[in-house]
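Omission of a single protein chain aside, the complex is shown with its protein chains in their original locations.
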Amino acid sequence: MAGNSFGQLFRITTFGESHGTAIGVIIDGCPSNLTLDLDFIQSELDKRKPGQSKITTQRKESDTVQILSGVFEGKTTGTPIAMLIPNEDQRSKDYAHIKDAYRPSHADYTYDAKYGHRDHRGGGRSSARETAARVAAGAVAKLLLAHHGIEIFGHVSAVGTINAPQLAQISISELLEIRESNIVRCADPATANQMIELIDNIRLEGDTIGGKISCIVKNCPVGLGEPVFDKLHADLGKAMLSINAVHGFDYGSGFDGSEMRGSEHNDLFIPPAEGQKAQNFKTLTNFSGGIQGGISNGMDISFRVAFKPVATIMQSQPSLDSAGNSSNVQGKGRHDPCVVPRAVAIVEAMAALVLADHLLRDKVVRV
Amino acid sequence: MAGNSFGQLFRITTFGESHGTAIGVIIDGCPSNLTLDLDFIQSELDKRKPGQSKITTQRKESDTVQILSGVFEGKTTGTPIAMLIPNEDQRSKDYAHIKDAYRPSHADYTYDAKYGHRDHRGGGRSSARETAARVAAGAVAKLLLAHHGIEIFGHVSAVGTINAPQLAQISISELLEIRESNIVRCADPATANQMIELIDNIRLEGDTIGGKISCIVKNCPVGLGEPVFDKLHADLGKAMLSINAVHGFDYGSGFDGSEMRGSEHNDLFIPPAEGQKAQNFKTLTNFSGGIQGGISNGMDISFRVAFKPVATIMQSQPSLDSAGNSSNVQGKGRHDPCVVPRAVAIVEAMAALVLADHLLRDKVVRV
Amino acid sequence: MAGNSFGQLFRITTFGESHGTAIGVIIDGCPSNLTLDLDFIQSELDKRKPGQSKITTQRKESDTVQILSGVFEGKTTGTPIAMLIPNEDQRSKDYAHIKDAYRPSHADYTYDAKYGHRDHRGGGRSSARETAARVAAGAVAKLLLAHHGIEIFGHVSAVGTINAPQLAQISISELLEIRESNIVRCADPATANQMIELIDNIRLEGDTIGGKISCIVKNCPVGLGEPVFDKLHADLGKAMLSINAVHGFDYGSGFDGSEMRGSEHNDLFIPPAEGQKAQNFKTLTNFSGGIQGGISNGMDISFRVAFKPVATIMQSQPSLDSAGNSSNVQGKGRHDPCVVPRAVAIVEAMAALVLADHLLRDKVVRV
Partner (left out) sequence: MAGNSFGQLFRITTFGESHGTAIGVIIDGCPSNLTLDLDFIQSELDKRKPGQSKITTQRKESDTVQILSGVFEGKTTGTPIAMLIPNEDQRSKDYAHIKDAYRPSHADYTYDAKYGHRDHRGGGRSSARETAARVAAGAVAKLLLAHHGIEIFGHVSAVGTINAPQLAQISISELLEIRESNIVRCADPATANQMIELIDNIRLEGDTIGGKISCIVKNCPVGLGEPVFDKLHADLGKAMLSINAVHGFDYGSGFDGSEMRGSEHNDLFIPPAEGQKAQNFKTLTNFSGGIQGGISNGMDISFRVAFKPVATIMQSQPSLDSAGNSSNVQGKGRHDPCVVPRAVAIVEAMAALVLADHLLRDKVVRV
């Protein structure tokens, strides 16, 4: 079974190569009667698109999305929503030098070994360009979630060893405003400046750097997640790990929590005020990250995603060709010195897809 | 869609509650003609079963597995393999006190909110007892993998802040021998002693502690993993995150890799010796953790799993009942002060299930 | 992907061989809070069990079902429901003569060719004994449907060339009473007598005969069915065709409808009475069989299922062994001269599973 679909009830299938005609996605299972705000979908894509700033790749793609089906008079019809994003600025000749070369820490060798035939141009299917289709689908998922009051916010919480402080306790819209005011997409302006300086220096050295994105989900209803395998955080984890360059995921207390004791880690309940419903129990702390037993508990969901440094560097590296002969490769395409600023949109999109799917899945568990 | 199945081609479905009649699993998709070594399956279950040592729960379950179908004259027939593990030592009265109480950081509240009707005895379906079924199925997966020469090894690499050193470069069988020689299942004897002492002290305090398990896969063929969503590490991550108490997963360079630069992180190829096949390219370093572009590259696969401390502590904690009234709960059942020693078998089992599934999935990708 | 699961949201997985320890089924996705009437489930199994009358096989199986999980205090919990039916009266020695022989028009040869290793005893997994697990699961589905007022009724409408007249326009409970008053399970007593006489004569000749089952679904809500592939009748068709010995399926006007003209075949709407809701439009005729565009339209759903004659006859037939040598086989086990009387329960069960699944699937299509 090939792996280009994601989700069970709100299900997407993506297609397309970096230098092919187009990339795109079909959403099957989006409920009918949802108003589709095309401007919103495009604005989400704009956050991921290349060429946004000096610290992103200079490839120029407008990433203009076309909706081919599933929408009538501005609203979804319950039939499959197909979305197409034509490729515009392919410079396939930039990749002629790697036609037969396996770039270190890329997918060239493994794709060739697996499939025996590979579109090498721009990384083909293994290019992060594929994630534009996810962002388009994720924007639709966000519209469904917004209909239920659910909000998602991600930002760059680390670049290299520069870490942002905890998020300020302000609204999502305020956080968004801060985040979008700087090109690295960090919700703390001072940290953002340090991050930008670091990335810019690394770019000038022809090198790349890793980073982390932190994400929260607000107003998630109690009850999302399907034990025992499709726990909410398990599906979030898979979603994040499926993004190019991601090497780690944790939620709530995460890796740090494994060093703690139960007596300090347990999230004690806040006794509800008079008349409060049992469905809305809150906790004093939130080491659980909003998920207990794989099911959302109504507290903020929080998780982190770790990205390795981009493999394509503008320095010469020894490599091999498919026959095993030694050669040197040096990045010639247009690449990001650090992926996390553009990946914020991808992380949010994948989170939205997971939550939309589980929102639907939860509708059928009770008689 | 309920979430009690895992895998696509090598697919398991588990059932059962902690204090019900039995737990069990159906494997659908195990290839025919595989010799099933029942002793091996039982020995895997023995590594997970309760009551093994002073640092595990004292519940007594023999966890004796019965095979009901799918095997004839010692070999699989290609039909579903049903395995049953009767529950023996349920002390449901230990749980009478929590019939209406929601234990902090447990799944009591979320299950009730989601389903509206819950078997509270011993945690019901949310109990880690369910993982015995995974270990039984994972043992079958291991037999399939062994048939292809693939080996999996996990061990306790951290308890609290006590961390084990890197694995010695010795064979899996030697590592296993060391690991099984100590009750905490750490591959480094000196560290094991410290870990055991820590857990024992914490147990005496009525508290619990988190930990980490590290796992490697040796001899994995090149080519396993299905881009773009079912990347090998994404499925491994989901598998691990679906285990009770897991809060984090990373692979290869993991979270640390997000602080690195591309020039140091890239795994350079070792030029193959004369006559070596292109399918067997090796790399000098292995920050990729044996997976590139979501596809195994033939190097050792390595990943880490972070476990939070067990929520049930033998100390009185404030809690709420389902009506929102305050009460106190204190662990009365038999619980583990630290889950990682028993969870090694679960981590290995889930890894085996992922690899067996991808081994089959890879069989159909080329004409 | 192995094929032992059926349904998407109300999903079953069956296991077990004819002469193994037990057969059984897991239901994953049954909503919580459904009252499970065990007596009803057992009574459904009793309609399918062997040894009911002189015109069925004389194998004695009580087919007593055990529920292992998913039910607490008489109600479903939303977790997997595992049901087990132990095998009691295996006479495996009756099958020693076919260990290496391929019985004509059986699955012996194809299973061997496909899997290379086969439990030959009693037909192993290819035995219709597997359908007992379907009937158990179907009974649970029926309870869910009954909760929504949906009723299913099947009966033997043909044995050989003896055809029953159209169903009388009486209630399902009245139809059931008539059907259960005769051992062939035909809703027309006079036809039933002819059918019984025919089957009994054929049995005495050591031969077998085919037949048809007709089924209706009453009170199905408008809107079930998922275009374009999972049309309600497409899933019903697959469900029926998956039953042993079924060679044909049609619904509504069926095969006869292919000889008609549009002007006579179209089902004209009955103008609704004052105040009637648009969701309840009825039609004058029902050539559509209650399904239009793959979606139920609120009229009675009707379909037919054609069963070939049982392959095992009590006459000597030339055969081959696995090495290709000629031999003779003659039925020695205990077999049905005609399967349709016992298959009524199976047809109803499979219909219930399809409808329960689509009832849940329909819950998520609108915002």
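Worth pointing out:
Letters A, B and C name the chains as they come in the text, with residue numbers starting at 1 for each one.
As a convention for this text, a residue touches a chain if its C-beta (ideal position, glycine included) is under 8 Å from a C-beta of that chain, and two chains touch if they have at least 3 such contacts.
Since the model is a prediction, treat every value here as computed from it, not as a measurement.
Shown chains touched by the undisplayed chain in the intact complex: A, B, C.
Touch with the chain omitted from the figure is made, among A:Gly116, A:Gly149, A:Pro165 or A:Pro189, by A:Gly116.
Only one residue in the set C:Ala164, C:Val184 or C:Ala311 touches the chain that does not appear here, and it is C:Ala311. When you scan B:Gly3, B:Pro50, B:Gly78 or B:Gly262 for touch with the missing chain, the hit is B:Gly78. Considering A:Gly70, A:Gly138, A:Gly290 or A:Gly331, the position touching the chain not shown turns out to be A:Gly70 (whole complex).
Residues of chain C in touch with the missing chain: 1-6, 8-9, 14, 102, 104-107, 109-111, 113-116, 125-126, 130, 158, 160-161, 202, 207-212, 222-223, 225-231, 233-235, 237-239, 241-242, 247-255, 257-263, 265-269, 271-272, 276, 278-279, 281, 283, 287-289, 292-297, 306-313, 315, 317-320, 322-324, 326, 361-362, 365-366. In the full complex, the hidden chain is touched by chain A at residues 1-2, 4-5, 8-9, 11, 13-17, 20-24, 26, 28-29, 32-33, 66, 68-70, 72-73, 75-82, 84, 114-119, 124-125. Even with one chain removed from view, chain B keeps its contact list with that chain: residues 1, 9, 29, 31-34, 76, 78-79, 144, 147, 227, 360-361, 363-367.
Following the convention adopted for this analysis, only the chains that are shown with their structure count from here on.
Of all residue numbers used where chain B meets chain C, over half belong to both copies. The two sides are thus made of the same residues. Superposition angle, chain A onto chain B, using Cα atoms only: 180 degrees, a multiple of 5 between 0 and 180.
Annotation: 46 Å between the Cα-based centres of chain A and chain C. The centroid of the Cα atoms in chain A and the matching centroid in chain B are 26 Å apart. One inter-chain figure worth recording: chain B and chain C are separated by 39 Å, centre to centre, where each centre is the mean of the chain's CA atoms. For chain C, the set of residues that touch two or more other chains comprises 1, 9, 29, 32-33, 76, 78-79.
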